[in-house]
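Here it is: the structure, laid out below.
What follows is chain A.
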Amino acid sequence: MQFPREEFLAPGHRGCAGCGASIVVRLALKAAGKDTIVTTPTGCLEVMTTPYPETAWKVPWIHVAFECAGAVASGISRAVKALKRKRGKFKDKKINVIAIGGDGGSADIGFQSLSGAMERGEDILYIMYDNEAYMNTGIQRSSETPLFAATTTSPAGKVWKGEDKPKKDMPMIMAAHGVPYVATACISYPEDFMRKVKKALSIEGPKFIHVLQPCTTGWGYPPDKTIEIGRLAVETGVFPLYEIEYGEFRLTYKPAKRKPVKEYIRMQKRFRHLTDEDIEKIQKYIDERCKLLGL
Partner candidate 1 sequence: MVNIGAIIYEPGSSVKNKTGTWRVFKPILNVELCVKCENCYIFCPEPAIYEEDGVFKINYDYCKGCLICANECPTGAITKTREEK
Partner candidate 2 sequence: MIEIRFHGRGGQGAVTAAQILAKAAFYDGKYCQAFPFFGVERRGAPVRAFTRIDDKEILIRSQIYEPDYVVVLDPTLLDSVNVLEGLKKDGAVIVNTVKDLDLGYKVYTLDATKIALDVLGVPIVNTSMVGAFAGATKLVSLESVKKAILETFKGKLGEKNALAAEKAYNEIIEKYGE
């Protein structure tokens, strides 16, 4: 495969060395192309790409607040519709309206606005880039923080073993809205992610892609391992890749043999407090989930 060479995210942004969020954006926009408007809620991505007077974005982009990307994207999408119909603007072009929000801005504080947009049937693609905690404010627990992961608000201590709840199942919640397309993806599988973005954009109505994005700072691993860890999340079944198209579930990647979760866990500082027994609990949880999905 030859990846499209056009870049819509410019270098010079302030992301950490080894940042996965910028890889999400590069891949998504290579798939979406030029005729795209992006909105990003408050978060790492917004902060690292737009300190005035410089912007890394080469597509029209807007940030409004933390909890309203779904509504902002709705407003953009409807404005494009109205201005096309009433004033002949945007010519005949199909304009992609994409929201790219973190797990906090999407699954927590932005959940209501996202749910509203999905339920209303807005013609938007919502990409949740999931790094499993509030990285922008310094690694606090979100509803996407996995079981036993230590964050600054779910620290490992004498009593606590880190986060006490598994991840909130966003793609399934989004699918329950009856939207035409839901998918999971991981930056370590760029062809798969880009194919899903393209497919989503070919469908009219609300679309949701949950993309796993390892975070060197928040997860505690050397920056060169961002892609390797993402790959392990998929190969261990911790983060299965699938899509739900018009209600039909389909695995898009099935590892020949799932690797032990331990391989994934042991690479990350956020899990370093765990005993083999604890990891066994995670393994059991993941096994059950994989069984449910046919993995």
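The criterion applied here is as follows: contacts are C-beta pairs under 8 Å (C-beta built on N, C-alpha and C of every residue); 3 or more make two chains touch, one makes a residue touch a chain; residues count from 1.
Regarding selection, all candidates are chains of the complex that A comes from, given by their letters.
Given the structure is predicted, the values throughout are model-derived calculations rather than measurements.
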Chain touching chain A (counting every copy) in this complex, out of 1 or 2: 1
In the complex, chain A residues that touch candidate 1: 1-3, 5, 7, 9-23, 26-27, 49-50, 52-59, 187, 190, 216, 223-228
